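With one protein chain removed, the remaining protein chains of the complex are shown where they sit.
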Amino acid sequence: MARTKGYPEALDKKLADTRLYEDERHPDFTKTVEKVSMTIPHMCFQCGTCTASCPSAPRSSYRIRKFVRRALLGLEDEALTDPDLWLCTTCYSCTDRCPRDIAPTDVIMAMRNLAFKRDIVPVNFLKTVQAIYTTGHGVPNNDVNRAARQKLGLNAEPPTTHGFPQYVKGIQYILDYYELKKNADRIVKEREG
Amino acid sequence: MREYAFFLGCIAPNRYPGAESASYKTSEKLGIKLLDLEGASCCPAPGAFGSIDLDIWYAMAARNLILAEQMKKDIALICNGCYKSIWEVNHKLKHHPELKERVNEVLKGIDMEFKGSIDVWHLAELFYDPEIVGLQKIRDSITVPLEGTRIAVHYGCHLMKPKKERHFGTTEHPTWIEEMVAALGAEPVEYRNKMLCCGAGGGVRGYDLVHSIDITNEKMINLKEAKVDALTEVCPFCQLQFDRGQIEIEEKFGVKYGLPVLHYCELLGLAQGMSPQELALDLHAVSCEPFLEKVL
Partner (left out) sequence: MAEKKTKKETAPKKKEATKATAKAAPAAQKAPAKEQKKARVGVFICHCGTNIAGSVDIEDVQEYSKSLPDVAFADNYQYMCSTPGQKKIADAIKEHNLTGIVVAACSPRLHEPTFRTATKEGGLNPFRFEMANIREQGSWVHMHDREGATDKAKDAIRIAVAKASMLEDLFPKTVPVEKAAMVVGAGVAGMQAALDLANAGIKTYLIEKNPTIGGRMSQLDKTFPTLDCSQCILTPKMVDVGRAENIELMTCAEVEDVEGYIGNFDVTIRRKARGVLTPDEAEAKGIVGGGCNGCGDCEGVCPVIKPNPFEMGMKPRKAIYIYHPQVVPLIYTIDWDSCIKCGLCVDICGDKKAIDLEMQDELVKVKVGTAILATGYDMFPIEKKDEWGYKKYENVVNSLEFERLICASGPTGGHLVRPSDGETPKKVAFLLCAGSRDNTGVGKPYCSRFCCMYSLKHAHQIIEKIPGCQPYLFYMDIRSFGKMYEEFYYRIQDEGAKFMRGRVANVLEDPVTKNLIINAEDTLLNRPINLEVDMVVLAAAVQPAEETERTRKLFGVSRSMDGWLLEAHPKLNPCGTTTAGVFLAGVCQGPKDIPDTVASAEGAASAASIPIHRGEVELEPYFAQCIEEKCAGCGMCVNLCPYQALALVEKDGRKVMEVTEAKCKGCGTCGGFCPGGAIWMQHFATPQIIAQIDAFLVGGAK
């Protein structure tokens, strides 16, 4: 990422040093990404098959090839703070076609995991967590649906945690084990007040 | 009757109950009994949970798997997203002992242990498999052939990809679901870039809706070109993206398609003589009427 020079703000931004410096590289980042993703971004030869397979690339600045490159070089900050990180639909087309047998999708997932450790995460992800913590479902039931279910001869609540809410406790235990609910609540509150 | 623990997921029971209802009824006619998997939760959503912490995703999915292990039944499910979580976590935990240990360490707190004693199947693959059901049995079960209709298939991503880990063969030019559509008497129709993602996955639908439905719109343009009467899929989340997505596309981009979107189980239900009411097709955002008129 570009380095500032201590000039007045406007000039500092305009004239920021864009060269890549060795101290931006964190070799541990490469290793951590590989461990979490269980794949091998360090083998990338930048052919672009992934980007060309990507449904998000043609409508955004998201370039999965660039993220794999960042994994390879250990450019941790540049990777984790780029909002494009969250545009992967996880369709795995890149993974199916990568000639180097890398799973770029899993590289993205690993980077998102590492970003979350820095509280970098879109709130919609956390809201899914909150919903599951409360009900066991990411997309919970509602009254319209309950009525429709009954019309079909189904129970108003499906035989899931909805029908058997005693099971929600187990789910809460798991999420609390990782302090996920606490962190989710905290981050949502910070963002939305 | 083969018995499976039926993993419902979220969207089918809570948004498209017709798909759930159709699954019980259609599969029963094909020799499959779907049993309640009591206390199952969200799979959990592979995009949201996988993005936040893969370990939590593994543990949460393992809990669902253990419920079926306790029933001593394989799991059957009808959603690609669920398949990604439930099938893949089952597969990963079975093949990575250190991962299994890590997960069991957490689950100890709720007296659960993942053993790896069951398998996970998508109902569609059970339908297609001649050893289980097969096309002929599907054909034999049909009372209202969907003759004269042109139906396109959206395979979705998380069922078959990444192909190296799965067992479905080609992910570039698959035709097995088209064969299942043809078995209902309908004409399966190819269209441009069939294997393109619906746009919903990976949390993108929630993160950037217009981006997400712009992908859907690209699919809709290609489907329109192919002049199809309906789109079928085997994933309620894709279904939601195409069905409600069309309303969102109309709102945001000002384009209207009106293409009915039906889960394969709903389609099969129609062909086996279930009424639109029995399938709660009225809950769909895009009216299925134009398609139903052709069929019934």
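The chains carry the letters A and B, assigned in the order they are written, with residues numbered from 1 in each.
Definition applied: a contact is a pair of C-beta atoms (placed from the backbone, for glycine too) under 8 Å apart; a residue touches a chain by one contact, two chains touch by 3 or more.
Everything quoted here is computed from the prediction, not taken from an experiment.
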Across A:His26, A:His42, A:Arg97 or A:Lys127, the one contacting the chain not displayed is A:Arg97
Using the definition of touch stated at the top, determine which of A:Pro27, A:Gly48 or A:Pro83 touches the missing chain. A:Gly48
Residue ranges of subunit A at the interface with the undisplayed chain: 43, 45-54, 57-58, 63, 65-66, 93, 96-101
Which residue numbers on subunit B touch the omitted chain? 164, 170, 172-173, 190, 192-193
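As a working rule, only the chains that are shown with their structure count from here on.
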CA centre of subunit A versus CA centre of subunit B: separation in Å? 23
Name, in rising order, each residue of subunit B that touches subunit A in their complex. 8, 10-11, 13-15, 17-18, 20-21, 36-42, 44-56, 59-60, 63, 106-107, 109-110, 112, 157-158, 161-164, 171-172, 195-197, 199-204, 206-208, 211-212, 214-215, 218, 277-278, 280, 283
Considering the complex alone, what residue numbers of subunit A touch subunit B? 36, 55-56, 59-60, 86-93, 95-96, 101, 103, 105, 109-110, 112-113, 116, 121-122, 124-129, 132, 136-142, 144-145, 148-149, 151-154, 158-164, 166-171, 173-175, 177-178, 180
